[in-house]
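The other protein chains are all here in position, but one chain of the complex has been omitted.
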Amino acid sequence: MSFSLQDLNARIIERSSASPEQSYTAQLLSQGVQKCAQKLGEEAVEVVIASLAGNRQETIGEAADVLYHLLVLLRAGDISLDEVMDELERRTSQSGIAEKAAR
Amino acid sequence: MSFSLQDLNARIIERSSASPEQSYTAQLLSQGVQKCAQKLGEEAVEVVIASLAGNRQETIGEAADVLYHLLVLLRAGDISLDEVMDELERRTSQSGIAEKAAR
Amino acid sequence: MSFSLQDLNARIIERSSASPEQSYTAQLLSQGVQKCAQKLGEEAVEVVIASLAGNRQETIGEAADVLYHLLVLLRAGDISLDEVMDELERRTSQSGIAEKAAR
Partner (left out) sequence: MSFSLQDLNARIIERSSASPEQSYTAQLLSQGVQKCAQKLGEEAVEVVIASLAGNRQETIGEAADVLYHLLVLLRAGDISLDEVMDELERRTSQSGIAEKAAR
């Protein structure tokens, strides 16, 4: 069974109660939503750039950063990953262009 | 068993072979990496704004958009989600600040 | 005498008192800081993409959009362009790396 976004999220929740000195995740969360949002924004810029540069390894690394920082931002806002996945499931049960139009 | 990022990705791969008229995903992919990267960047800005505004429902919706458009961008760059999850697993097997320092 | 950022700013201030039906600037401002910030973020993503794509004409157009939307965002936050230019002058009177280190 391979590593999933839920596994990563479980790890983030676990780390969030560590001390900021021992965990980067705890450190980010201790700085609040604003800092977490800033990090997500920066990583998004970097995955945009890496993908346009056609740099495969860098795109993989930056995509990983986006996923990690998005989960941290959700945690900072006390939103569970399940709420986001439920929203995605709801949208996916609709289809194609129709789904987009419904947003 | 709840909806997972792998499920969403499977749906995106399935849709990517539809016609652009029938599928928003196929439409995006037909416009190339540049368009897919632009959409991801825009959605990242929107989740930053929604989270800072403390708007819970909007943050959930925009986080869903970020996940969806990140997967589409990976697909546009012919990168599999597994490659990104492997990278996250590798990082997570390390810990806390040490892990960040190693990046 | 060529068109300056101050000229553009004067035009934005002038338009800001028009009705939202008659002026795009007034329309943006009527939607508040959040909308103005979103537009700036989107235009920044687009100038990043255009410049990486090496698309000269598009980069010029998107850079123009960034300048315009930055001024609108300042106006939305009741910050004058002079305050920003004074900050830039202050920094520029210092030099090079030293200046960056001082930020």
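By letter and in written order, the chains are A, B and C; residue numbering begins at 1 in each of them.
Note that a contact is a pair of C-beta atoms (placed from the backbone, for glycine too) under 8 Å apart; a residue touches a chain by one contact, two chains touch by 3 or more.
If you're wondering where the values come from, they're calculated on a predicted model, not measured in any experiment.
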| item | value |
| --- | --- |
| In the full complex, displayed partners of the excluded chain | A, B, C |
| Residues from chain B at the interface with the omitted partner, ascending | 41, 45, 48-49, 52-53 |
| Sites on chain A contacted by the missing partner chain, in the whole complex | 34, 37-38, 41-42, 45-46, 48-49, 53 |
| Residue ranges of chain C at the interface with the undisplayed chain | 2-8, 11, 15, 18, 21-27, 33-34, 36-38, 40-41, 44-45, 47-48, 51-52, 54, 56, 59-61, 63-64, 66-68, 70, 73-74, 76-77, 79, 82-89, 91-92, 95-97, 99-100, 103 |
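What we mean here is this: only the chains that are shown with their structure count from here on.
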| item | value |
| --- | --- |
| Contacts with two or more other chains, residues of chain A listed in rising order | 41, 45, 48, 52 |
